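My structure is below; once you've seen it, I'll send some questions.
Missing here: one protein chain of the complex. Every other protein chain is in place.
Moving on, here comes chain A:
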Amino acid sequence: MAQENKQNSRTAEHLTFKLDQFEGPLDLLLHLIKQNEMDIYDIQVAEITSQYIDYLHQMQDLRLDIAGEYLVIAATLLNIKSKMLLPVEQEQQVEEDYVDPREDLVQQLVSHQLYQEVAAKFHVMEKQRMELFSREQVVNEDVTYEVSEGTTIDLLQKAFAKLMARKQVKKIKKIKRKIIPERYTIKEEIENIEHTLKMHKGTMNFTDLFDFDGEVEVEKVVTSFLALLELVRVGRVSASQEENNGPILMTYEGKAEEDAI
C-alpha cells in the first residue's frame, strides 16, 4: 500500500510539472503521441486512448477541474477505438469511399501541430522585435499659450495678486455659516391651534386655520401643520370633509386620554 502511494505521488509530481504545458486536449494528445514515438498518421488508438484516459484520471486525483474539451476528445477517442474494433466488411474495404475513422482527429492534430510550430517562429520574431527600441511620441498639446507683446512682470504680478484676492474672498464666504435657533415649536403651535379653535366655537375651516395675519415664515406654517397632524393623531381634533375637494372642517374634540407631545 505504502509503496503504491509513493508511486502515486510521484506520478502526481510528474503531472503538476507537465500540466501547465498543455494548452488543451489536442496538445496533450500530441504529447502522448510523441512520447510513444508514434506516427501521427498511424496512431495506435487503443494504446493512446488508455493513456489519455489515465491522464484524465490522474488529473481527477489531483482534484483538478477537467475542462469539458478534454472529455470531448476522450469521447472521440473511444468512438474511434470502437469503430476500429468492428470488422470491416469486404465490400466496404474495396470501396474507395471508405474513411479511416481516425481521419478527422488526425487532421485536427496535424493542423494543430502546424500552428504550434509556427507559433514558435512567432515567438522568435516577437523577441527580435523587442530588441528594437523607440521613444515615446512627443506629446502634442492641443492648446498653446502665447504671451502677448508688451507683457511685463508687473502685469503678471498684478494678475496673480487679483487671483489670490479672489481666492481669499471665496474662503471667507465659505467660513460664514448661519445658525438659526428654532423659533417655533410643535408644543406652542398645539396650544395656538387649540386656542384658535376654541375661539371659533370648536370648528374651523382648514384653510382659515392657516390664514395667519400678515407675512408668515414657512417655518411657522410647517410647524403649525405638524402640530395639527399631531392633534388629529391623538384625537383631540378631528377632520371631516363632506364632498370631494370641498372644505375640510377641523373640529375640536376636547382633551383625549393620550397626551400630545
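Everything that follows uses one rule, which is that a residue touches a chain if its C-beta (ideal position, glycine included) is under 8 Å from a C-beta of that chain, and two chains touch if they have at least 3 such contacts; residues count from 1.
As a convention for this text, contacts and distances are computed from a predicted model.
Of "Ion-translocating oxidoreductase complex subunit G", "Methionine ABC transporter ATP-binding protein", "Segregation and condensation protein B" or "Xanthine dehydrogenase family protein subunit M", only "Segregation and condensation protein B" is the UniProt protein name of the chain excluded from the display.
If you put the hidden chain back, the residue from A:E37, A:E131, A:D154 or A:E182 that touches it is A:E131. Annotation: of A:V118, A:A161 or A:A239, A:V118 touches the absent chain (contact as defined above). On the side of chain A, the interface with the absent chain consists of residues 23-27, 41-42, 44-46, 67, 69, 73, 84-85, 88, 93, 98-100, 103, 106, 108, 110-112, 114-123, 125-138, using the contact rule stated above.
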